[in-house]
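The structure that follows is given in the form of structure tokens.
Note that this complex is displayed minus one protein chain, with the remaining chains in position.
All chains are identified by letter, namely A, B and C, in their written order; residue positions are counted from 1 within each chain.
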Amino acid sequence: MRLSIDVDLDYCFPAPADVLLAVEVAQLPDQVLIEDLLTVDGATGPMVPVAGEDGIGRRTWLTVEGGLRATYRAVLDVERTLAPIGTLPICPLVQLPPEAIAYLWPSRYCESDRFEAFVDRHFGDLSGGARLLAMRDWIQGEMDYAPGTSDTTTTAADAFVARQGVCRDFAHLMAAFARASGVPARLTSAYAWGLKPPDFHAVTEVWLDGGWHVLDATGLAPPEGLARIGVGRDATDIAFMTIFGSAVMNSQRVTVTRVDD
Amino acid sequence: MRLSIDVDLDYCFPAPADVLLAVEVAQLPDQVLIEDLLTVDGATGPMVPVAGEDGIGRRTWLTVEGGLRATYRAVLDVERTLAPIGTLPICPLVQLPPEAIAYLWPSRYCESDRFEAFVDRHFGDLSGGARLLAMRDWIQGEMDYAPGTSDTTTTAADAFVARQGVCRDFAHLMAAFARASGVPARLTSAYAWGLKPPDFHAVTEVWLDGGWHVLDATGLAPPEGLARIGVGRDATDIAFMTIFGSAVMNSQRVTVTRVDD
Amino acid sequence: MRLSIDVDLDYCFPAPADVLLAVEVAQLPDQVLIEDLLTVDGATGPMVPVAGEDGIGRRTWLTVEGGLRATYRAVLDVERTLAPIGTLPICPLVQLPPEAIAYLWPSRYCESDRFEAFVDRHFGDLSGGARLLAMRDWIQGEMDYAPGTSDTTTTAADAFVARQGVCRDFAHLMAAFARASGVPARLTSAYAWGLKPPDFHAVTEVWLDGGWHVLDATGLAPPEGLARIGVGRDATDIAFMTIFGSAVMNSQRVTVTRVDD
Partner (left out) sequence: MRLSIDVDLDYCFPAPADVLLAVEVAQLPDQVLIEDLLTVDGATGPMVPVAGEDGIGRRTWLTVEGGLRATYRAVLDVERTLAPIGTLPICPLVQLPPEAIAYLWPSRYCESDRFEAFVDRHFGDLSGGARLLAMRDWIQGEMDYAPGTSDTTTTAADAFVARQGVCRDFAHLMAAFARASGVPARLTSAYAWGLKPPDFHAVTEVWLDGGWHVLDATGLAPPEGLARIGVGRDATDIAFMTIFGSAVMNSQRVTVTRVDD
């Protein structure tokens, strides 16, 4: 499907600050950019592009002071064949490539080492991708999607106790469950067609059968309409804007439109 | 039933230290002491008795250096009519007496405020004591009793994530669930007839129908054979020995024998 | 000095809730109430008074739904002779009365067990109350009073790392340092003459020479103008309003005026 992405960010920086923007859609085999343009008004220096984590996607360094207005427009074709995840095998650990190994480890927001007994008890009888689907379904069934109940310090274990959170928390918990079960998992930021209200979205990718496969534990948007931005170990790596300094948000708007209907 | 309690503690203190011992059985209506004797060998000052938390039971201050050998012997009659907890009403908050209110609050090891959504979702349809019994049954069903998997820093939320622990963790989780549901709950240390292997035990007391009622979320010992020592908000309050300094344990032995068979 | 206290609380409760208000000035030897009146508009049941923690002061249970308007007016004489804290002896542990022992323990927001090495290294050479004053001075020198940098989940250790917080955090850190050093310490809520902007205040009381003595680690208000409300192990115990349910604050105002000038 062809998607049009529109993003408008309007922020104010009371003092000079460096900002790392990660809003650009990654050029990937299953999501082909037709055109995109990042426009920044208010930067006090040049825009400096820098590759995303794992070499996926692109980020942009800015130096700012005072008002910052950033707009991003993209048109892309998403042509994604969803694999039958339930039937995919889990890779033996000893066959994992180096780029997947780092995603086995517990991380700040995905304390997978704390979930081993739970995961073994609840999902240990399932094998292959079916185990991952059962984890996703458990999260959808047991967690309430409740904006305002978590913040940027909330970990997967916190969300597991609280039984509520937002996409970030659902994605962290999914990644923690997968890693606790010996399956590499990473966080992915994305634009999501069909997400209501529209916003930056976070999903999980799990390593099955030698490749990454998206699982959206929120179930709030169809995976065939995701336009991925970047990946990382957890939310820290994939923030759409990292501010070295302080800022006030005036407004922020994300729009994802299907344009081939 | 008539119980005989024998405790032997053999510790070594490399430097002068103060010690608060809480090993003496509390004199209470449902557990009547026939005789008891605490003997300490190695103290460098007088033994100073001090009331337990909430005025329940008795503790003893010691000053020690070098070897400490403490023995405690008691004989008591436990005559406890177990209330039909499932049928008891939960007290309205506004009728709680001051001594119960402190046991409503979250505490260090019972972070009840973090469990509100979980408790509401899983037990919210049940009323009265039946809700508390369902919590106890959930803990027995979902937690593994596994010595060595937790330590003195483990909280109820930690244990809830890990799904394993010892009596202390089970009691903390039970108290956290109860408080999250508006029911005062406290931790109680006890000698437990039938506990294998014998050791100091920790259980939970919940405030129902105007009084405290024991719930042992481990299910490892019959409540009619408990000889309570002291109570408190969580494990910190009810430690059988609090050491202000450092110590090495040489040996420690607890024996609980029924003597009226 | 004679103080006049005026409090206005205007809240909205979208659903029925129980509320524990702790805003009434405690009647104590060093603060003598001339008159006080708590008025509540919007309660759906009777106001139920209940003693404060440790029998100090008074709290009031309310049942509410919809708007709640509570006003509290008091006039009192504060006649407090401030002890020369720096010269007071620290009580030997074995002489502590039962009511002080609970304030030796680490609590949720005052993790004193984690500060032992720091306290020993920085304050271990000082004895008696001078050690406590040095702790207070360290906190005043190293911490920034910065509203908005902490929240209700912030512990003393969190504040110690962040080096910023509000009165609650300063009081927690003072209590944690004291307890880590073998001195019982409790949190105290108070109205504070001279505090700018006026608000509910939190200070620390330490047990020296057989009694409680106020230390205000913020240094923002003179101790001779404090009108204490209640005490407890940490912020949980002394919240001016504990809500069992959810609420929206419309407005809240505290005024403390000296009326004998």
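The definition used in the following text is that a residue touches a chain if its C-beta (ideal position, glycine included) is under 8 Å from a C-beta of that chain, and two chains touch if they have at least 3 such contacts.
If you're wondering where the values come from, they're calculated on a predicted model, not measured in any experiment.
The chain that is not displayed touches the following shown chains in the complete assembly: A, C. The hidden chain makes contact, of the residues C:Arg2, C:Arg69 or C:Arg114, with C:Arg114.
Residue C:Ala157 is the one among C:Val50, C:Ala157 or C:Ala247 that touches the chain missing from this view. The chain not displayed touches chain C at residues 114-115, 117-118, 121, 142, 144, 149, 157-158, 160-164. On the side of chain A, touch with the chain left out of the figure occurs at residues 18, 20, 45, 48, 50-53, 55, 59, 61-63, 92-98, 101-102, 105-108, 111, 182, 232-233, 236-237, 244.
Going forward, only the chains that are shown with their structure count from here on.
Contact counts per chain pair peak at B-C.
One simple way to say how far apart two chains are is to compare their mean CA positions; for chain A and chain C this gives 43 Å. Computed centre separation for the pair chain B/chain C is 29 angstrom, with centres defined by C-alpha atoms. With touch defined as above, chain A holds no residue shared between interfaces to two or more other chains.
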